[in-house]
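In this view, the complex is presented without one of its protein chains, the others remaining in place.
What follows is chain A.
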Amino acid sequence: MDSVIERLHQGEHIPERVVAQICSLAEELLVEESNIQLIPTPVTVCGDIHGQLHDLFTLFETGGACPDERYLFLGDFVDRGFFSVETFLLLLSLKVRYPDRVYLIRGNHESRQISASYGFYDECLRKYGNASVWRMCCEVFDHLSLGALIGGPGGVFCVHGGLSPEIRTMDEIRKIDRKQEVPHEGPMCDLLWSDPEDGYAFDSVDWSLSSRGAGFIFGEAPVKEFHQRNNTTLIARAHQLVVQGYHEMFDGQLVTVWSAPNYCYRCGNDAAVLTIDDDMNREYKVFEASDHTKMHATGQGRAPLPQYFL
């Protein structure tokens, strides 16, 4: 496993049969994990990565090398960026090599439907000439857990998207049969997809249906209610781009952490990770895009090539 990790750092191609081994070892580990993983402090919480492998290297430089530091990744490892395969394989390899130093939970992009449309599937086809690597990875996706609790009572509830009106207690999450494709309805779907909101006149509303027709947006009251019922003090989630890398809401009862700098190679945003120490203090560490990611950047800072558009 060490040599695989080293090869990924060197940007080398990982043969299909090695991918199969990594996936199978990872599944064996993940299948034993509860839907809510209990993680001791100190731990560093990371948001969306989206295939930006070189920025993941910067993340480890920022937060401290793995396995020296403990890490929790909140999902969305794949899609959008150009190195989804390598990013996911590196995280899986680290998980297999250091099971109690690396924790992974599922994001909405860790699904067949989404990763087929947003880049991961196409990347697998391009790099392997067939879809079997994508299929193997999707099998692993189905085994990823749905959330985490850092530090026990008074701790931090971690999830990719947010809350669900169908979930009042963490025990209800523990009962979900998670080993399936992310469904279009039900609590599992909400946990991976929902968003908090405190802006645009979102006054005195607990849960609002999204203008899109499906999906909930939640305000402060459901967050407070969740903390009271579950004896937690913070919800750490990812899922939405935040320009400064992290964004606290509802007087610090919820935070969005985003770990893909210069997202999609053109947003110019910073990224951050959140370290929770033994006294439950929060330390945000902000980092910028790697030179490699900047190299892929288009549009900003230079004149584009003329086009005869009509």
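Here is the rule we go by: a contact is a pair of C-beta atoms (placed from the backbone, for glycine too) under 8 Å apart; a residue touches a chain by one contact, two chains touch by 3 or more; residues count from 1.
As a convention for this text, contacts and distances are computed from a predicted model.
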{"item": "\"Tip41 protein\", \"Mediator of RNA polymerase II transcription subunit 18\", \"rRNA-processing protein EBP2-like protein\" or \"Geranylgeranyl transferase type-2 subunit alpha\" - which is the UniProt name of the missing chain", "value": "\"Tip41 protein\""}
{"item": "Identified contact with the non-displayed chain, of A:H54, A:H109 or A:H143", "value": "A:H109"}
{"item": "Hidden partner chain, residues of chain A it touches", "value": "108-109, 114, 116-119, 121-122, 125-126, 165-166, 168, 184-186, 189, 193, 195, 197, 199-202, 205-216, 221-222, 225, 240-244, 247, 266-269, 299-310"}
